[in-house]
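With one protein chain removed, the remaining protein chains of the complex are shown where they sit.
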Amino acid sequence: MKYTDEYRDPAAVAALAAGLHFDRHVKLMEVCGGHTHAIYRHGLDALLPDEIELVHGPGCPVCVIPMGRVDDAISIAERPEVIFTSFGDMLRVPGGRRRSLLEAKARGADVRIVYSPLDALDVARAHPGREVVFFGVGFETTAPATAVTLLRARTLGVRNFSVFCNHVLIAPALRAILDTPDTEIDGFVGPGHVSTVIGTSPYEFVAREYGRPVVVAGFEPTDILQAVALLVRQLREGRAEVENQYGRVVRDEGNPAALAALEYVFQVRDDFEWRGLGAIPHSGYRIADELGDWDAERRFEVPGARIEDPKACRCGDVLRGMAKPYECGVFGTACTPEKPLGTCMVSSEGACAAYYAYGRHRVAV
Amino acid sequence: MCLGIPAQVVERQPDGLAKVDFGGVRRSVSVAFTPDVAAGDWVLVHVGFALARIDEEEAQATLELLGEAVAAELSA
Partner (left out) sequence: MSDVVTLAHGAGGKASRRLVEDLFLDELRNPLLEPLSDAALVSANGTRLAFTTDAYVVRPLVFPGGDIGELAVNGTVNDLAVSGAQPLALTAGFVIEEGFPLDELRALTHSAAAAAKAAGVSVAAGDTKVVERGAADGLYVTTAGIGLLDPRVDLSPARVRPGDVVIVSGAIAEHGIAVMLARGDLRLELDVVSDTAPLHREAGALCALGPQLRWMRDPTRGGLATTLNELVSGCGASVALQETAIPVREDVRAACELLGIDPLYVANEGKLVAVVAPGSAGIALEALGPEAAVIGEVRADDVPMVLCETPFGGSRIVDMLVGDPLPRIC
C-alpha cells in the first residue's frame, strides 16, 4: 500500500533505532492513542534503548469520555424512537454500573455502528419516522466531520437527526498534563492527525511556556522513530521547539476549511470532564446555538450524573505518564479489556488496553 | 479512532464527494476540507472525510531521510 509500506521498511526502522541514544534517562510522552496502538502493535517499544522511555498520554478520545456521559448516551439510546449511531470503539465502553451501549443493544436498544457521521445522517434520511442520534466522539481530527454533517443536516432540512457532542480539544489536555506537579516529561511526540486540522501552532505554548520540545509525528514505525530521534536531538542541543515530522500530511497552518467549520458549528465549553484527569477548562466542544435544533443534549433529557472512577483505578496516573499500566494494582486482574474498570483499558488505543493486548509478555513483573 | 488512511482519488463525484481507492478498496468520501483534489491525487481519509492532500515532495523528503539513516547505519 502506497504511503504506508515505505514507512514500514524494516531496514529503516532498524537504522533509526540503532541511532537512538542519550546520556541520561528521558521520558517522552506520546499523546495520541493511535501512536500508543502503533507502538505496541509493531513492537517498537522493544527497540528503544533503556534511557529513552516512552509514556502514553491522554490522547484516546474514547477512553476519556466520563462514565456519566456514557450513561447519558445509553439513556438516549434506550428511547424506543431513537436509532443511536456510533463509532464501533464506543460500544463496549462501560458507564456507571458497568453497562455499555453494547449491553443496551442486547437489551433491545437500536444501536448501530457507523464509519462516518455522514452515514448516520443517511440513516436519518432513510428512517424519517425515527430519531437518529450520532455519538460525536474524538478530537479536532473528527470534530470537523461532525461539523460538516450538522451543516448538511441543516441544508437538507433533516429534522430527525441530532448529535450528542463529546468532542474534545488536545491542547488543553497537554497543558493539564504539564501543570501536573512531578510529571517529569521531557518532550512530546505530537498527535499526527489532529494536527492536519489544527496545524502545529497550538503546540507552541509547550515549547515557549514549559520549555519542552514537541515533534508532530506520523503513525508508521519509521515516523514514530524519526520523531523520537528529532526529540532526542533537540534535547541534546538544548532546544525546545515545535517540529513537524509528518510534513507529507501536516501543514503548519492546518486545514483552514476544517478550522472554519469548527469555528462556525461549535463553541468551546467552559469546562469539560475528562475521565482520569478531571475537569479541564475550555477543553470540550458543544454545538453552537445556530445549530441548537440538532443538538441531542437540547432535544433529550439526560441524567447528567457525574460518576467517580473506582478507587483502585490509577488511570489518572497512567494518563499523565506517571505510572505504567503494569504498575496499577488492578491491571490484568480486576481490570482487563473484557471487563475494563478504568478509562485506559476501555479502548484498544488506551495505554493499558494496548499494553495488555500486545505487550504484557515483555515485562517480568 | 485516530485512523487516518492514505487513499488515491479515483474520481470526483457530485455533492462534495469523491471516490477514493485504498489499496483496492473503494469508498465515497467527502472532500469538504480538500475541495481542490483531483483524480490521481492522494489524500488522508478519516471517518469518511479527506482531511489533507498527501504532499508527494514531502513524502519523498521523508523517505530520503530514511534512506540516509539506513546508509549511515550500514557504513557505521
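Going in written order, the chains are labelled A and B, and every chain counts its residues from 1.
By our rule, a contact is a pair of C-beta atoms (placed from the backbone, for glycine too) under 8 Å apart; a residue touches a chain by one contact, two chains touch by 3 or more.
Quick caveat: nothing in here was measured; it's all calculated off a predicted structure.
Visitor: Which one, A:Arg24, A:Lys311 or A:His361, makes contact with the chain that was left out?
Guide: A:His361
Visitor: If I consider the whole complex, including the chain that's not displayed, which of A:His35, A:His56, A:Arg69 or A:Arg92 touches that chain?
Guide: That would be A:Arg92, which touches the missing chain.
Visitor: List the residues of chain A that touch the chain left out of this view.
Guide: Considering the whole complex, chain A reaches the absent chain at 1, 4, 8, 10, 13-14, 17, 40-47, 88-89, 91-92, 99, 102-103, 105-107, 112-115, 119, 221, 337-339, 348, 356-362.
Visitor: Contact with the hidden chain only, please: which chain B residues?
Guide: 3, 5, 22-28
In the analysis below, only the chains that are shown with their structure count from here on.
Visitor: Compute the distance, rounded to whole Å, between the mean C-alpha positions of chain A and chain B.
Guide: 21
Visitor: Enumerate the contact residues on chain A facing chain B in the complex.
Guide: Residues of chain A touching chain B: 1-4, 6-7, 9, 11-12, 14-16, 18-19, 32-35, 37, 59-62, 87, 89, 115-119, 137-138, 141-142, 144-145, 148, 191-194, 196-197, 219, 222-223, 226, 245, 247-251, 255, 257-258, 261, 347, 349.
Visitor: Would you tell me which residues of chain B are touching chain A in their complex?
Guide: Contacts found on chain B: 1-6, 8, 22-23, 29-30, 32-35, 42, 44, 46-49, 51-52, 54-56, 58-59, 61-63, 65-67, 69-70, 72-74, 76.
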